[in-house]
Structure formats: structure tokens, C-alpha cells
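Following this message is one structure expressed as C-alpha cells.
The complex appears here without one of its protein chains, the remainder shown in place.
In order of appearance the chains are A and B, and numbering begins at 1 in each one.
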Amino acid sequence: MAITLFQMLVFPGFLFLSFFGLAAEYFDRKLHARLQNRVGPPWFQPLADFIKLVSKEDVIPEDANPRMFKMMPIFALTSTVTAFFYIPLWRHAGLYSFTGDLIVVLYLLTIPTLAFFLGGWYSTSLYSKIGAVRSITQLFAYEVPLFVSILSPALLADTWSLKGMTIFYAAHPWYWIFNLLGFFVSLVALLGKLEKVPFDIAEAETEIVAGTFTEYSGRLMGLFRLGLDVEAIVGSSLLAAVFLPFGLALPAGLGFVVYLAKVLFIIALLTLARTVFARLRIDQMMELCWRYIAPMAFLQLLIVLVIKGVFLK
Amino acid sequence: MIRPGKMIKQVLQSIFKKPATTRYPFFKSEPPKSFRGKLKFYPERCIGCKFCMKDCPSGAITIIKAGEKQFECEIDLAKCIYCAQCVDSCPKKALEATNEFELASLDRDKLKVTFRGKPS
Partner (left out) sequence: MHKVMIPIGPQHPALKEPESFLIALKGEKITDFAVRLGYNHRGIEKACEERTYIQDIYLTERICGICSHTHSTAFVQAVEEIAGLAMPKRALYIRTIIGELERVHSHLLWLGVAAHEIGFDTLLMYTWRDREIVMDLLAAVTGNRVNYGINTIGGVRRDISPEQTKDILSGLKKLEERTKYYIDVATKETTIIKRLSNVGVLSKKNALSLGAVGPTARASGVDRDTRRDDPYAAYNEIDFKVITDDHCDVYGRTLVRCGELMESYKILRQALQNMPEGPLTVKAPRKIPAGEAVSRYEAPRGECMHYVRSNGTEKPERVKVRAPTLANVQCVAKMLEDRQLADLPIVIAAIDPCFSCTDRLVAVKEIGSRKRIMKWDELREYGIHWYQHQGVDFTELNKRLKRKMK
């Protein structure tokens, strides 16, 4: 019991996840700065930002619903941390696993978007409302490609649990090549889920001040920012577990290093996308996702079905 | 050819280049020779015509008589806009613009600088 509590709260649970999230944010910002020929922040910057935000007073608008306003950051943070428990990190299984936990993880990862929407909506400020509505509209664009592209490797492995998938891919080492198109599609969809450029429409700084986060300040803002960082880690870990399932049989220390390398590689790809693209409008994003990305996801599904039906009989 | 991510080659090359930022105040870059910084006054050349006071756009310079043919100059560094018009207006070249630009101070009274001649 004590060991389970330790694992949930400290390692690889809440504390480890928070610090890894902050470290990944440092990596992202430093890489972004170096790509732009700048110096970038020092290593303690995200931690200093978090401590500064937590030590300030939170201001709640008069018209807002105080209970919902305060609960939204907590929802965002806790749902992502819960999703983390089911993802295999450096062993074949996560902390817990059961059949169908892939679907549960994907649904748990939808809750932060809902929390952003409700947080912006209950702020009752003009900019927050527009940001909230944009965030939910964006959900319709990237959710389908994300689900379909992550479910394709599961179809190939004939199981709905992450543990079963990793065991399958460990048994057939080269099958992950069939899922490369899905990897690309889910990277694009993950950019949308994490609201990074070119899809940071909901938090467009130059258009609607800060979107859903306009009225948030102090501790609540600190929790939201931490939630965003943790969501980046959880999303990258999910992608690493589904599409890059190698090195899971190595001994614990080496496996940990391989896991870190995989997650940082995916975050580096996200940062590169953030650097070289401009922000799209919401209607352009819908058009892009439904005209190009979703068909690619379905193509991936088709490839998996064909391979499964024809070659693996 | 129109394609997304056109800047990617330059952007990846920048990782290997030195950053373009000068880390002031650890590394300072020298201002150029003709930079208009803090003024310097030569009391021995001043004849008290007060053309500099007349032409100053912000009234930052004051010439005070300190004796027979002896003049002092008081410059308010807070009001001065460092245009160096007084340098051009002076017929005897008694004013000069130096390179000094780190003039911030926490005390407003310290920003009034007086140039005195040697007592004769």
C-alpha cells in the first residue's frame, strides 16, 4: 500500500511528472530560443515562474462563478496525471493496466480541453468567451484524426490495452514501421491538442489577449500552466508508447534513459513545428484537418486493416 | 516552390551559430565615436554668450557667472535630450559630447552636474 502511494504521488507519479513537465518546458523554450538565434532562459526559469505565480493573489471577476472558476485548473491537472498512470513508460505496463485502458487514456486527455472551455466560459469576460468557444471548435478538428491514428496500431496488435500493445510490438520488432503515417498524423493532432502554433488559436496573444486564460491569475494560473506542461508530457509519452515501442525490455536504468530520450525527441519535434509555422485561422484549421489530416488517418487505418487481413493471416 | 516550413533550413543552422544577443551587462558593446552622451564643459573657453541656453530644446543647461570672466555650467542630466545642439551653437567650442551613456541614478539631485573652473 505504501509503495503504491509512493509510486502514485512521487515516482513515477505526481511529483516526478510535475518536475519533468517543468524540465520539458525549459527544454522547449531553450530550443525555441536557440532556433531563433537567441540565448533563451536559464534552467530554473519554469520553476521560478511557477513559484512566482503560486505566491501571487488570485483575482476572481465579480460576475464569475467562483466555485467552477477555481475547480477548472484542478480538473485539468488531475485528469492528465490520472491518464499518466496507465501509460507504459519503461516497462511493458504502466502503474495500472486493464483491457480498454487505451480508450480511457484518450478520454482522460480530452478533459483538459473541456476544462479550458469551461474555465473560459465561467470567466464571463469577452476575450475568455471567444477563446473558450475557439478551443472547443478546435476540438472538433483534431479529435477524430488523433483517435483514429492512435487506434490503428491497437488494431494491428488486436488488443485495446496498452500493455497488450507493447507486448505485441516487443514480440514483432519491425511492425512499428507500418504505423509511421499514423505517427505523423498524431503529431499534428497533438499540436492541436496542446494548443501550440500553428494551432494555438484559442490562446492567440495578439488577437484576444490570452483567450481562456485572460482572467486567471495567481495560483489558478500557475496550476493551469502546470497542467499544460504535464499534458505535453503525457501526450508525448502516449505517442512514444504507441508508435515507438522499443527499448521496453531493457533493465530499469537504461530503460528510463531511453524513455527520456523518446519523450524529449517528440517534444523537440513539437518545438520545431512551433518555430517554423505561422498561426492559422480557425476556419483554415478546420479545412486543413478535415481535408488532409483526417483522410491520412483513415488511410493509416486502411493500411493496418489490409496488412492484418492479407499478410498476417 | 510554395511549401510549409520554408525557414526550416536556416532555423536548424542557427543551433550551431553563436546567439546574436549581447549579454549586457556582462559584455558591453562600445558606442561609436560620434555618440552623443553626457556633455563636458571647458570653463576656460566659455565667454558667457549663453547661445547654448537659448538653443537648448529642453532648458537643461544653465551658465552661471562665477567671477570676472569666469563661468560655471550646470547641466540637468534628467532634462537633457542629448541632441548636442549646444555643442554646435557654442562659438568657442567650450562644450563637447562624450561617450558616457550609463547615467541612471536613484537620486534626482545627483543628476544635476556642475562644471566649475579652477579657482584663480
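Going forward, contacts are C-beta pairs under 8 Å (C-beta built on N, C-alpha and C of every residue); 3 or more make two chains touch, one makes a residue touch a chain.
All figures in this text were calculated on a predicted structure; none of them were measured in a lab.
J.: Which parts of chain B face the unshown chain closely enough to count as touching?
T.: Interface residues of chain B facing the absent chain: 1-7, 10-11, 20, 31-36, 54-57, 81-85, 88-89, 97.
J.: Kindly note down the residues of chain A that lie in touch with the hidden chain.
T.: Contacting residues on chain A, toward the hidden partner: 35-38, 126-127, 129-130, 197-198, 200-201, 204-209, 275-284.
The working rule: only the chains that are shown with their structure count from here on.
J.: Spell out the residues on chain B that touch chain A in their complex, using ranges where they run on.
T.: 4-8, 11-12, 14-15, 17, 19-21, 23
J.: Quick one: which bits of chain A touch chain B in the complex? Just the residue numbers, please.
T.: 31, 33-40, 272, 275-277
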